[in-house]
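All protein chains but one are shown at their positions in the complex.
So that you can tell them apart, the chains are marked A, B and C in the order they are listed, and the count of residues begins at 1 in each.
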Amino acid sequence: MGDSLGKIFTITSFGESHGNCVGIIIDGCPAGLPITTEDIQEEVDKRRPGAGVAATARVEEDKVEILSGIFNGRTTGAPVCLLIRNKDVDSSEYKKMRFRPRPGHADYTAFIKYGGFNDFRGGGRFSGRITASFVMAGAVAKKLLSLIGIEVLAHTVAIGYIRARFKVLNEIRENVKNNLLKCADPIATEEMTRLIEQAKEAGDSVGGIIESIALNVPVGLGEPVFDTLEGDLAKALFAIPAVKGVEFGSGSRATEKKGSENNDPFTIKDGKIVTLTNNAGGILGGISNGMPIVVRVAVKPTPSIAKSQETVDMKKMRSASLVIKGRHDACIVPRAVPVVESMVAVTLCDFAIRAGLIPRVIK
Amino acid sequence: MGDSLGKIFTITSFGESHGNCVGIIIDGCPAGLPITTEDIQEEVDKRRPGAGVAATARVEEDKVEILSGIFNGRTTGAPVCLLIRNKDVDSSEYKKMRFRPRPGHADYTAFIKYGGFNDFRGGGRFSGRITASFVMAGAVAKKLLSLIGIEVLAHTVAIGYIRARFKVLNEIRENVKNNLLKCADPIATEEMTRLIEQAKEAGDSVGGIIESIALNVPVGLGEPVFDTLEGDLAKALFAIPAVKGVEFGSGSRATEKKGSENNDPFTIKDGKIVTLTNNAGGILGGISNGMPIVVRVAVKPTPSIAKSQETVDMKKMRSASLVIKGRHDACIVPRAVPVVESMVAVTLCDFAIRAGLIPRVIK
Amino acid sequence: MGDSLGKIFTITSFGESHGNCVGIIIDGCPAGLPITTEDIQEEVDKRRPGAGVAATARVEEDKVEILSGIFNGRTTGAPVCLLIRNKDVDSSEYKKMRFRPRPGHADYTAFIKYGGFNDFRGGGRFSGRITASFVMAGAVAKKLLSLIGIEVLAHTVAIGYIRARFKVLNEIRENVKNNLLKCADPIATEEMTRLIEQAKEAGDSVGGIIESIALNVPVGLGEPVFDTLEGDLAKALFAIPAVKGVEFGSGSRATEKKGSENNDPFTIKDGKIVTLTNNAGGILGGISNGMPIVVRVAVKPTPSIAKSQETVDMKKMRSASLVIKGRHDACIVPRAVPVVESMVAVTLCDFAIRAGLIPRVIK
Partner (left out) sequence: MGDSLGKIFTITSFGESHGNCVGIIIDGCPAGLPITTEDIQEEVDKRRPGAGVAATARVEEDKVEILSGIFNGRTTGAPVCLLIRNKDVDSSEYKKMRFRPRPGHADYTAFIKYGGFNDFRGGGRFSGRITASFVMAGAVAKKLLSLIGIEVLAHTVAIGYIRARFKVLNEIRENVKNNLLKCADPIATEEMTRLIEQAKEAGDSVGGIIESIALNVPVGLGEPVFDTLEGDLAKALFAIPAVKGVEFGSGSRATEKKGSENNDPFTIKDGKIVTLTNNAGGILGGISNGMPIVVRVAVKPTPSIAKSQETVDMKKMRSASLVIKGRHDACIVPRAVPVVESMVAVTLCDFAIRAGLIPRVIK
């Protein structure tokens, strides 16, 4: 239980890291949306390890398969089932260390919760690999959102203590494309790269911060008091492994500001009501206010490190040390960027359909 | 829509700031729980404005009424409906400024979303007053959690840029009780008080940070991949007006740490598996790991300030200035502390019932 | 748990037969709907016991109170909470026979399920009185449906073995209004009346069949494969105490027909596709087909009878006899007619909003 998200545009995730596949079902997708395997593949490829420091040792082709819900190049209104087969799987290391939970991972909690029956290979359901299925759903959501002019971006704004400097939207759009760290600031990228390299050499890892921006979101998305735009975005984003914080607009910095500084004054621009600043991150009272939605997620440093760590043997109930062999990324932040983008898109899409902004049939 | 929260232990909020009442329905509450009006009143009273700088001008008796679901002093298994009547209501100011949305408030977004039909008086559904109903639900949830030994605390850890120094659990438990700012650090409290006074004098406001800690949470709460403990706690917490950020454990500070620093090594203590540190905030892979759950929320400075602000006249579609008369708190953080505690309790309670830890009938 | 119904237009029921009140929350009601206490009262009054054989001994004023969600005569988009206070309450008999479950009632199952903590007075949550709250929700739903031309009717088609003869729509509309049994056939009404009188005299009771017809339902309501129109209507109707069967169109008679007799041929009439017959009851593949929705519910004879019955003493675990004093109707079918109408309206309303046919703001 707990593997579905969204009220009308509902995604259901399934699959494991080292099982047959990872997949997603999208229920409630309007009929008539033109979408091809290639459209989805393109988004999934953004999540694949590129070259450079943030590359992973596991190389999967990640080929998207459409199982249902798309016919003659368009969605049919029926559940869309999308699949990626697992191929480059080596579970030998996981079997060896099965009873030695990796610090910072779900090994221990999953073992207890599921009575030891969970598929532990490669982290099973708790692997970052599951997020490939989120990206497939995001591809469909982004296509739907584009119909009403909504654009969702995401970029790396910090790796470790290195912060990217502020960039305007066009710089973000352009610079992120070919940046291996998905960062809009080329100078910070160099420093970030060094930091990752150092961590890697030390058998260690670093985290970072990803920012997502949604543009042209009309006023009115969000269903308070509980289904707020912030709340549902946060819930969706916390499904991404390693995310430990979510904030909107001025976020935690708002706590150090005065009300007079943090309030966004209203004004009229081109006949429309806008705010002069966007400390609210585009959300007031849990409802979009027409300004860009701005959300930042804190990604903890990858828990898989090469350094020896202290753990326990759950079977023998005694202390043990652990050296994780196999694959690990010194920094997963860049690969998480399209995942953050996808979860924002999926959530906005559900709200847009709930608000009646995206019709049930696309003509 | 969007006014219900929780899958099995489900709360449904209703009521408005200046309407007849604010209320809550708790569906899925196990039968047999001994609970009285007094139990609930006691929690609600914690949210009432106290003396001191954080006091509000609106003085409500906030008398709890049980409408259904409790019989002979025990829950019956039927929906529990709890009510607080509104009494000290003065809507005159709101009527005057109806078309001038207050910056930082939901006036504008609600006006557009609900086509101008929303009850704007006192902020209507978007008033902090709605959280009185959250506290009523929290009172019931805390009683249920106490049956399995879970304790939920909350305290102020920052007001503006003033941070409380670290305190151990017993200090938090003891100090918060009689502290007007619900802060465990008496020295910081003095500085915080000065900061609030200064803001008040300047017709301005300040925000802050609230931390909640849940103790004795067994391993296994949370239903990944989407119904993670972090995700559902965050969603519940973002329902509190003015919350703009939520983080767990080392949270955003984790982003500047190395993996080897942020990972919590496992060890065995008193025959149980524990972690040596708690950077994870008690949650691994979206599932509780037996360590204290630690969550912090960023509360923006109260948007209601006495200073003149820029806004627009939505009817005449032109710029306008706004001076908010009526009531406003220079700092709502202390009053939000029991609300944060309640939302954490409500969420944990739902997960505990889903996990089968709290039985359907309390004997 | 289990006290909410509907996905977007969601009703949550609360209250007990002999507690403070029965009430309903309607969440997801579009903003701007003009509705008054009187509108709702009018519907609730239809459920009140009239004169004649189907009258009940309990005489409640059943005065509707609006607690939230309606402001200046229109819905605000916030949850609408509606309440009826209980007044004419006499629980003495129920206390006496508390451990002797009435055959055909929920006394036994509720006692076991809720560990004896359920409010047993007057049947508590299982009383027909709860349906007064359904009718309040139905009043709102019917107003919303009327905006898109949908009309929902219901009438008694059988009492015991007496069947009403076929009547055309206008006869149903007209005749039911002033018919004490809500039956469109005046001649059958006489026989039905006699049957009820005989049952009453014998300290016994009779059941019957209610038919509901929804007109002008556009093609496309229903969300198969699971949220079919039949399935969700049936679920809603089985919430009415004493309903033990639900069928659509030719229903169980279809089982004795040939495919060639039961299929409804399509044709074109006034430029629209219609069917020549309506054995499908307006639903094909779980989706409305534009023809009238026709659903019939089987209502068992009222389990409360004056005759002495065999039961057990749950405390002493031995056989016991039971004579139910207090109030009981020899036939509740007529009073259930507006309830059936309401549940059909509530369900259609949810689907119409899901399909985007009723906007989120009524202008």
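The criterion applied here is as follows: a residue touches a chain if its C-beta (ideal position, glycine included) is under 8 Å from a C-beta of that chain, and two chains touch if they have at least 3 such contacts.
Everything quoted here is computed from the prediction, not taken from an experiment.
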Touch with the omitted chain, as defined above, among C:4, C:17 or C:342:
C:4
Candidate in contact with the missing chain, chosen from C:20, C:41 or C:228
C:228
Please identify, in ascending order, the residues of chain B that touch the omitted chain?
7-8, 354-356, 359-360
Tell me where the left-out chain touches chain A, residue by residue.
1-4, 8-10, 12-16, 19-21, 23, 25, 27-28, 31-32, 66-69, 71, 74-81, 83, 110, 113-115, 117-119, 124-125, 360-363
For chain C, the residues touching the chain missing from this view:
1-5, 13, 101, 103-106, 108-110, 112-113, 125-126, 130, 158, 160-161, 199, 202, 204-209, 219-220, 222-228, 230-232, 234-239, 241, 243-252, 254-268, 271, 273, 275-276, 279-281, 284-289, 298-305, 307, 309-312, 314, 317-319, 354
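Note that only the chains that are shown with their structure count from here on.
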Minimum number of chain-to-chain touching steps separating chain A from chain C
1
The distance between the C-alpha centres of chain A and chain C, rounded to whole Å, is 46
Cα centre of chain A to Cα centre of chain B, whole Å, reads 27
So the centre of each chain is just the mean of its C-alpha atoms; given that, what is the distance between chain B and chain C in Å?
39
Mind pulling the residue numbers of chain C that touch at least two other chains?
8, 360
